[in-house]
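Missing here is one protein chain; the remaining ones are kept as they sit in the complex.
Residue numbering begins at 1 within each chain, and the chains themselves are lettered A, B and C in the order written.
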Amino acid sequence: MSFAIALIEMLTFMIFGVFLAAVLDAFFYRRIAGRSGVSLLMPLYAAAAHLSRQRLTTEAPDRLNWFLSISGFLALGAIGLAVVPFGPQTAVIGMETSVVLWGACESLVVVLVFLHGWSPNSPLALIGAYRYVAIGLPIMLLSMFVLIAVALPAESLDLRAIVISQEGLWNVIRQPLGLPLFLLLGLSLTLRGPLDYGDSADLAGGTSIEDSGANRAGWQVARLAMLVGFSAVAASAFLGGYLGPVLPGIVWLALKTLTVMAVIIAMGHLLARMPVARMLGLIWKVLLPIAFLDLLLAGLVALP
Amino acid sequence: MTTLIAIILIFAFSILFTAALRAGVGAMSTVPIPYPQQRPILGGTDPETHAWQRFHVRYYTMTLLFVAFEMEMMFMYPWAVVFVQEGPKALAEMGMFLIILSVGIVYGWREGIFRWE
Amino acid sequence: MGMNWLAKIAGLAEVPVFVAIGEGAPSDTAISLCTNPALRSVETPRAAAILLVVGTIPDALLPQLHRLHDQLPHPRATVLWHSGNRLSEATTVGGTEDIGASLKDVHRSLLAGNFDTEPDILPDVPPNEWRGIGTHGQGGKGMMGGTPYGRPMAMTAADLRDGLELDAYTADFGPFLPMFPPGLALTLTLQGDVIQSVAVVHPPFENHENRGWVLLNLLGLPALAERMLRVSNDSDTTLRRLIHLSGARAAIPKSLGRTYDGSDVRARFDQMTGISEHAMNAHVHQTGLDDLLIGLEWHEAMLVLNSFDTAPLRTICANTSDPEPDEKMEGGMDHGAHAGHMS
Partner (left out) sequence: MMDIAFYILSAIAIWSGWRVFRVDSMIRATFALMVSFICVGGIALLMSADYIGIATVFMMAVEMMVMGLFMVMFMMNPAGLNPMQMVHQYRLSIGAGIVAFIGLTVAVLATDLPHNPLPADRDTMRDLGINLLGGSMLIFETAGVTLLATMLGAVILSSRRGRFGNSDVGAVPPGLQPGGTPAGRKVEAGGGHGGHGGHGGHDMKIVKTPEHEDMGHTHHEMAEEKPAVSDAEPMDQRDHAVGHKQGAKAAEPLKPEHDHSPDPHKDHGNTPKKEP
């Protein structure tokens, strides 16, 4: 019974989260672009416009993988949200190794974005797919390091235990290098701004260049769902999740998730994307040593 | 067990949702799509060949290094759980392990495998 | 009934427009389209409901326009603006009318079904006949031969960078790609995402717009790109500070796209975005596109292409040595096979 309640809670959280993510995205875009006025319902109108158009396929596409890449991407975002505890001991997926499960989701995202670019049999989408893999793979190492670092003081790979371990002090302060590195992974998972190597403007939309109608709507929803899932994980791992005074836990979690979401969206609009070869070098030569350092510092701090 | 059920439910729901999006405006999509509409996007021109090809991956050496490195990371998860319990010994051991593996990265760097070959 | 409901909501959305720019388009086209709240300019025709032709597409590029038109999903419409083109069933909007309101009307009537969606211009025939050919009826032959599902497969060639012989993908790109300067169409041979050879199919149109906003967009900063279009004068210090903080300058590799006079993409980017006041005289008399693009990765190549104003880019296109004559000289042996398989 409590499982069913948690599931419904998660679904509600996800629906509102996706909607708010779309609104926030439009808000930041307009603010930065200097455009006035924002309608809260714009994302809904845009979705309806997508849905009222035809869904096209290309010559000899891989239809099955096209479909599975979109629905699978959506599912991975939802699994991210499912491992997040909404309160003490209430998570849809409460298991001892939920951090590893989230890691598995990260690696499946690379597979699915690749498939999304592969399946239309279209040159620019194909370039986007391969380029995404180049960045999506190594940037996962960063997230593995920082998540292992947050697991050290908790003595557990369970996200519930990690949240409880932050009762005294949030990990964002205890391990200051962790959250920035983790946010970079978020930009990559949600295909945004400086790490959007799959769907970028120089490829006229990259992996989603051939998406029309329902496919386009589905892919956009899945990207937003991944943003929600990722932000909730980041809020739990670094900002103390549901912990907080007075208000109920889930409200705190929602507020923190929104904050992380806003930061990612703002970073996406404000930071420039460099050519992929430089980013590849940057990850291995600069960011990975920083992740090592993060783990070392976390280890020293956690030692009794 | 509940984990498995939750994961399966989430996947099933996502597939249903995506399928429902497609079914929503099904009226138009039952018509076969004519060839001019299927042509891949190149800005108005007609490609000679299929896009699927023996794609020249520019970073393939990096992927091999990555697989080896990631394999190593899997050892770190159980290590993280017992870190506090074992104390400095755990720190020293993992430090040694990581230093050994860093040699691999430095070597790859020196050979220029992080470039777009 | 359900459809009507969806159509009503969809009618409230910003109209997704794919813009095809032709000759003689006003130089403030990008500004007026992007500042119009009623519409949104999209990156790919697959996402568009309306094809907006601004300016006149010359006869040489009409086949490309027709192909582009047919790639839009139904329901779709074409709108001509400042254009001397004639397309069947297209709506023409006068230069003085409010383009946003007109497009919104067209979009609404399309959704409501008052306005028939435009049929294909081109005949419904596959690029090569394939149905029923071969043992599996997929048009292929053997492992790599034939035209499975209408097209042959790419074949191998040596690579510039590492000499691996993998497939080389040759195709014409443009002229209606958002990251290409309007009118420019190139034949590119790619291995992976690295450009192996380039030939000019059609040079860009004469136009005096500043491409700085396109560069910002290519660097992943669409919001700043729009801001740049909005501020008419260069005095927006917020914009300059934001560009500076975004690291856009550092994101461009050093000495990328250097011409013989010594300016590179970074310097041209500074000038276009108003970071540097220093006026450059673009000497591009000896530089050709082949000098600039060959060996570059796709993203870098797009940055280089958009770092030039139209006039120097036209000179560069004229300087580009065309590989075609060489080919005729070198390989006069099997042209029958060439024509037969490649068309």
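Following the convention adopted for this analysis, contacts are C-beta pairs under 8 Å (C-beta built on N, C-alpha and C of every residue); 3 or more make two chains touch, one makes a residue touch a chain.
Owing to the predicted nature of the structure, the values given are computational and were not obtained by experimental measurement.
S.K.: One chain isn't displayed here. Which of the visible ones does it touch?
M.R.: Result for the missing chain's touching partners among shown chains: A, B, C.
S.K.: Could you tell which one of C:64, C:78, C:102 or C:196 touches the chain left off the display?
M.R.: C:196
S.K.: Consider the whole complex, including the chain that is not shown, and state which of A:10, A:32, A:78 or A:115 touches that chain.
M.R.: Reading the full complex, the residue touching the unseen chain is A:115.
S.K.: Identify the residue among B:10, B:33 or B:113 that touches the chain left out of the display.
M.R.: B:113
S.K.: Touching residues of chain B against the unshown chain: what are they?
M.R.: 1, 3-4, 7, 50, 52-57, 60-61, 63-72, 74-75, 77-83, 85-86, 89-90, 93, 96-97, 100-101, 103-105, 107-108, 111-113, 117
S.K.: Residue-wise, where is chain A in contact with the chain that is not depicted?
M.R.: Listed in rising order, the touching residues are 60, 62, 64-65, 95-97, 100-101, 103-104, 107-108, 110-111, 114-115, 118, 121, 130, 133, 137, 140, 156-157.
S.K.: For chain C, which residues touch the unseen chain?
M.R.: 134-136, 138, 140-146, 148-149, 152-153, 155-166, 168, 170, 189, 196-197, 290-291, 294-295, 321, 323, 326-327, 330-331, 333-334, 337-338, 340-342
The definition used in the following text is that only the chains that are shown with their structure count from here on.
S.K.: If you average the Cα atoms of chain B and of chain C to get two centres, how far apart are those centres in Å?
M.R.: Centre separation, chain B to chain C: 29 Å.
S.K.: Just the number, please: Cα centre separation of chain A and chain C in whole Å.
M.R.: 30
S.K.: Taking each chain's centre as its mean C-alpha position, how far apart are chain A and chain B in Å?
M.R.: For chain A versus chain B, the centre distance works out to 14 Å.
S.K.: Out of chain C, which residues touch more than one other chain, so two or more?
M.R.: Within chain C, the residues that touch at least two other chains are 3, 6, 44, 46, 71, 73-74, 126-127, 148-151, 169, 171, 177, 192-193, 297.
S.K.: List, in ascending order, every residue of chain B touching at least 2 other chains.
M.R.: 24-25, 28, 35, 37, 39, 41-43, 47, 50-52, 55, 57-58, 116
S.K.: Any idea which chain A residues touch chain C in the complex?
M.R.: For this pair, the touching residues of chain A are 28-30, 32-35, 37, 41-42, 44-46, 48-56, 59-60, 123, 127, 130-131, 193-194, 196, 200-205, 208-213, 216, 268-278.
S.K.: Could you please specify the touching residues of chain C with respect to chain B in the complex?
M.R.: Going through chain C, the ones touching chain B are 3, 6, 20, 44-46, 61, 63-65, 67-68, 70-71, 73-74, 120-127, 148-156, 159, 161-162, 164, 166-167, 169-177, 180, 185, 191-194, 201, 297, 342.
S.K.: What part of chain B is in contact with chain A in the complex they form?
M.R.: That would be residues 2-3, 6-7, 9-11, 13-15, 17-19, 21-22, 24-25, 28-29, 33, 35, 37-43, 47, 50-52, 55, 57-59, 62-63, 66, 69-70, 73, 76-77, 79-85, 87-88, 91, 94-95, 98, 102, 105, 108-109, 114-116 of chain B.
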